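Missing here: one protein chain of the complex. Every other protein chain is in place.
Note that the chains are named A, B and C in the order they appear, and that numbering of residues resets to 1 at the start of each chain.
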Amino acid sequence: MAAVVAATPRAGTGSALRGSVGYLTRRLAVALVTVVVAVSANFLLFRAVPGDAASMVKVPGLSAAERMQIRADFGLDQPVGSQYLHYLGQLAHGNLGISFENRKPVTANLWQAVANTMPMVLLGTVFALVAGMATGLIAAWRRGTVLDAGGLGAALAFYAMPAQWLGLMLILLAAGHLPSGGISDVFLTDADWWARTADHLRHLLLPALTFGLASYGQYAVIIRTSMLETLGEDYVLTARAKGFSNWSVVRRHALPNAMLPITTLIAMSLGLLVSGAILIETVFSWPGVGLAVYDAVKARDYPMLEGAFLLLTVSVILCNLLADLVYLRLDPRIRSA
Amino acid sequence: MAKGSPMRRKLLYGLVSVALVLAGSACTNSKADVRSGEGSVLRIGDTGSTISTLNPFLASNIFENAVFRYVYPYLVQYDTSGSIEGDFATSYQSTEGGRVWTFHTHPGATWSDHKPLTAEDAAWTFNAILANKDGATARFGSYLAHVQSVTTRGPNELVVTYDKPVATALANLSVVPILPRAVWGPYLSGDAGKLSGFTNDAPLVSGGSFILTSEKKDAYALFERNPSFYGPKPKLSGFGFQFFGSADAMISAIQQGQIDVAYDVPATAVSTLKKDPSLHLLTNKGTDEDTLIFNSSPGQTEHPELLDPKVREAFHLAIDRQKMVDVVTLGMGTPATSIIPLSLQNWADPQIGAEGFHPDKASQILDQLGYTRGADGVRVANGHPMSYDLLEPTGLTGHDRVVDLLRSDLAKIGVEIHVRVVDGDAFGDALVTPSPKAPSYDLAVDDWISRWDPDFMLSLNTCGQRGNYNEAAYCNSHYDALYNQQSTSLDLAQRKQVVDEAQEALNRDKPWMPLFVNPNLIAVRKNVHGFSGSPFVVDTTSRHQIDDSWLQ
Amino acid sequence: MTESSPLLEASDLNVWFDLPDGGELHALRGVDLRVGSREKLGIVGESGCGKSTLLMTLMGLLPPSASASGSIRISGQEVLTGGERAFRIHRWKDIAVVFQGAMNALNPVMRIGRQITEVLELHDVATGPAAEARARDLVTLVGLPDDILRRYNHELSGGMRQRVSLAMALACEPQVLLADEPTTALDVMVAAQVLGVIDRLTRELDLALVLVTHDLPLVTRTCDRIQVMYAGKVVETGTPADVYHRSEHPYTRLLFAATADVHSGREELVSIAGSPPRLDEPVTGCAFLPRCPMAREECMTEAPQLLQVASGHAAACRFAGQKVRMS
Partner (left out) sequence: MPPPSSLNATIVARRWLTRLRQNPAALIGGALLTAFAVLALFGPLLTPFGIDQRVGPVYGAPSPAHPLGLDDSGVDMLSLLIAGTRISMLVGFAASMVSVLVGGFVGVTAGYVGGWVDTALMRITDYFIVIPALPLMIVVATVWAPSVVHMVLIIALLLWTSTARLIRAQVLALKERVSVRRARAIGAGHARIVLRHIVPDIVGLLVATTVLAVSVAVFFEAALSFLGLGDPATVSWGRLIQIAFERTAISSGAWWAIIPPGLCIALVVLGSSLLGTAIQHAANPKAGIAHVSSRTFRIRPVPEASRD
């Protein structure tokens, strides 16, 4: 009996590797198709909406000659087909075109906006994750207690608050203590590095906190749910039966499994971070991507919008891809699927 | 386990240092206040505006023009009361019945890059503009209309020759900047094909009173005094514009002393600001006028009664302008009845359209026309109910309240208004269709900002501006004649009389029905001196506002 | 080991579960259990009779919605009143468990080897390379190749998973092995192999075994003693011969009869007419009464106690020991 080796293994190491490669290839292919669809759809979207570089909003009261001149400057007098080919050609060279609004390269404008948005959303996300993780884990751990009800209640409350309103509330609360708008004190030109960094941080605090609180609720609720589901798994019972303390069971067995859906959530929400920041950037006059998109819409700055949409869609797609990669790393089941 | 701890310690250090920086920031903030006070840098805030280009040929925003005013030399500018005075030109006179203008410019002036600044620069700039005035340089071409030639007589004398007398010659020249040839040469040569691609980034070579040292879109523009400026030295060592995203942020900034001047303060904040002992409120009469616009094209056949001046007279009498001022501007604005706002004292005529608010008379007029009320209270004219679409462009704070009041005032005389809110582009498309096609709307509201010279506002309703600025698509040869007459009247008194006649002519036909002028509110900290208000919130017509200010 | 100090002893165990609507479910109703050294105890009964709950109670793994009373002693030490801490001292070292084959008892994202070595490290049996060597020995012991240690749960077949579970359970050389339906969800061949391994190892390693199952032929083959459970109570206990050939409880008789009909241990015992009583309401009288072929008037009022019919053989039927024929 002892010599009998039960059924052949379902997957060896070789097939696991093949599984990974296949999985990645499939994911990459889907991502590529989506990018191509997005590029074309974005291009068409902004050719279908009225107004252009010589738009009334942009420059009221232009003479016909001036309008023609501006259209010619941007190649808008060409047929749409050749504009599209030109756009693709430029895109292939990493060139997103010239902004209608300030006639600077879209890439430069976008880069500046991304550089402004990132610290805000990243600090906010770190805060949201830490607080959400703590709340979610404690609530799951203390399921059915007052602490669970309180944590879940707080999470749901923050989840339910509109971000712009949350921002205004924080401004009301911090009135006079913290700056309520802008990225820095622009007149602090001859201050030293410390003073400027401190100034940046002071300006960063409210928007980042708003961002954090606005996304905190969702994280907390999902982490709690994921944790509760994992705590209901049989291997958790096994781990307890093995004699591990409750905390060890959570840390060694429950968390790594509960983190799987949470990782996806984080990666996916990273992709949506930037566009989600529009409202907060409006409240705090934070010159990030969200505000840039909003201003570009108002100014009919279509090259800028095309660039921003491309950036945002591609970042969502990339983050989804990243989620897949992380999943591949974390979950051995996918490697051999 | 052991692996985790150094990582954790690092994280802890990180958190501690962030906390330290934050704690320290409370002190640095107060230090910053003191420093900027000593440095005599005037910090000016504004909301909702931006600088999107520093290329004057592409500029369309107010603050862009403000930058050029302080950075570039102009032949002439306005003084604070609205009269032309010399700038780079120390003196000027016209000869040959106003056809030839001679300017004597500051001798020995230099650009901030130490290259000489002479009349040659002006001549070069103007000629370059003229060379492509219908193409790449069209933005300034219209200000040099009728110019035949621009020449110099030596380094400090400029001669501009027109093909006919132009009353607005100085007013137009006050808008055209003189550009450094060394910088602009490559972009203004030939057909100026590369002009639109030139972003002219800060720091700019300056000939004006200040040098633009840095600029960031939607954020700020910072200036330093130009040591080589030809004119009187400004008292400030520098100034800056900071652009706020919300009025609240700007107001809290001026209350906390982070800025010294706040432009464009909303009326709702006035009571708060008045309570603040560290602030002054400058309340000049403004030039931003809200108007009701009638589609005056003869091609508007759907509602012919709207073309009838009597019907428009009834509308005019039915509108309670004072209430609009009270509601929309919280009493800070002024009722308006003519296209030239009262703040332009040299040209305004308070008598025009001053019949007042008389809804009863308005109803009588409509009764006499035989437009009786239907069962629903709406009058019937030409077989149709007097029910009209009113276009309102999005994006202008307060317009919603204006159209609300219009609707309720007109409802009282039996005229029904349907408000259609449309995006600015759609608004432009509806109002300004290339002539001779008739625009496709009944009524609209919009606002226009006057300049010191009445020529611009009067030009808006000329036949030639149809399909461009003429939103009413109004065309009247008598009015056009008056407009042309004022534009060539070199005698001020005579011109004023023609301008009055033109305003009256417009008031008779009422293609535009002025409603009220928005208030011009500027909050200034009390340590700012010499800062004058202006009918234009941000004065782009002269350098006085900032050149004459100092901090104490 | 003497009779007075069994390895595992439970007496008068009661377990209740709180129900969402505020009521409770009385899942174990005064269960006694003794496992001596090297003894093999089989616990049988229909689904929901409380046999799995009993096993969880013995490990101290009841959910928070449960409450318990009575006494559990492991190697003579009371653990039930000592709570989690007291149980943890004994878990795996003294008493280990192999869960149902249908359960995902192995962590899907942890390599098999690590899941074995971690328990060795936890209980200070071995660390580092020594633990790895021991893990290899353990999987060899249960008849698996040692490359299995680098695999993950999803790469294993059902039988392999149960063998791994068994290897893991034996890691700290416990005195008592609890096995909860270890062959459910395995096909007959594989089930037989796994049971063979369990049987062999308990003998080789001198283990006491508590085997929870509804597979009666298996229990009668493998175990020294059998406890039959019904509706949260032990209704009959004795040697396989006592219980199989000399059943004193009508339920036991029906159970064996049903099994004989089906001729397969893998089918649920559904062929006894009727269903067990609801345990969320108080049970008065004999719980088996509605299904009992020999029910009498008096069975309705008084719950039967376990009656000793012979040495080591008892049944909870008022007619136990009397020669009353089934009608």
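We adopt the following convention: a residue touches a chain if its C-beta (ideal position, glycine included) is under 8 Å from a C-beta of that chain, and two chains touch if they have at least 3 such contacts.
Owing to the predicted nature of the structure, the values given are computational and were not obtained by experimental measurement.
Chemist: Which shown chains does the chain we cannot see touch?
Modeler: Visible chains that the missing one touches: A, B, C.
Chemist: For the chain left out of this view, which of A:205, A:237 or A:262 touches it?
Modeler: Hidden-chain contact among the options goes to A:237.
Chemist: Using the touch definition from the top, which of C:25, C:61, C:109 or C:125 touches the missing chain?
Modeler: Answer from the full complex: C:61 touches the omitted chain.
Chemist: In the complete assembly, which of B:224, B:425 or B:547 touches the absent chain?
Modeler: B:425
Chemist: Write the list of chain B residues that the hidden chain touches.
Modeler: 246-248, 251-252, 255, 266, 268-269, 271-272, 327, 330, 392, 394-395, 397, 399-401, 404, 408, 419-423, 425-426
Chemist: When the complex is taken as a whole, what residues of chain C touch the one chain not shown?
Modeler: Against the left-out chain, chain C lists 12, 14, 20-21, 26, 29-30, 61-70, 80-81, 83-84, 282, 303, 305.
Chemist: Determine and list the chain A residues touching the chain excluded from the picture.
Modeler: Those residues of chain A that touch the unshown chain are 30, 33-34, 37-38, 41, 45-46, 49-51, 140-145, 156-157, 159-166, 168-169, 171-172, 175, 180, 228-229, 231-234, 236-237, 240, 246, 249-250, 254, 271-272, 274-276, 278-279, 282-283, 290, 293-294, 297-298, 305, 308-309, 312-313, 316-317, 320.
One rule holds in what follows: only the chains that are shown with their structure count from here on.
Chemist: Find me the chain with the mean Cα position closest to the mean of all the protein Cα atoms on display.
Modeler: Of all chains shown, the one whose C-alpha centroid lies nearest the global centroid is A.
Chemist: Distance from the CA centroid of chain A to that of chain B, rounded to the nearest Å?
Modeler: 40
Chemist: Return the distance between the CA-based centres of chain A and chain C, expressed in whole Å.
Modeler: 51
Chemist: By residue number and range, which residues of chain A touch two or more other chains?
Modeler: Not one residue in chain A touches at least two other chains.
Chemist: Can you list the residues of chain B that touch 2 or more other chains?
Modeler: Nothing qualifies.
Chemist: In their shared complex, at which residues does chain C touch chain A?
Modeler: Listed in rising order, the residues of chain C that touch chain A are 59, 61, 64, 84, 88, 91-93, 96-97, 99, 103-110, 118-119, 122-123, 141-145, 148, 150-152, 154-157, 159-160, 163, 165, 168, 190, 193, 196-197, 200.
Chemist: For chain A, which residues count as touching chain C in their complex?
Modeler: 1-11, 13, 16, 143-144, 233-235, 237-246, 248, 252-253, 256-257, 260, 330-333, 336
Chemist: Applying the document's contact rule, which stretches of chain A touch chain B when the two form their complex?
Modeler: 50-51, 55-66, 69-70, 73, 98, 101-104, 109, 171, 175-176, 179-183, 185-191, 194-195, 197-199, 201-202, 205, 282-287, 291, 295, 298-300
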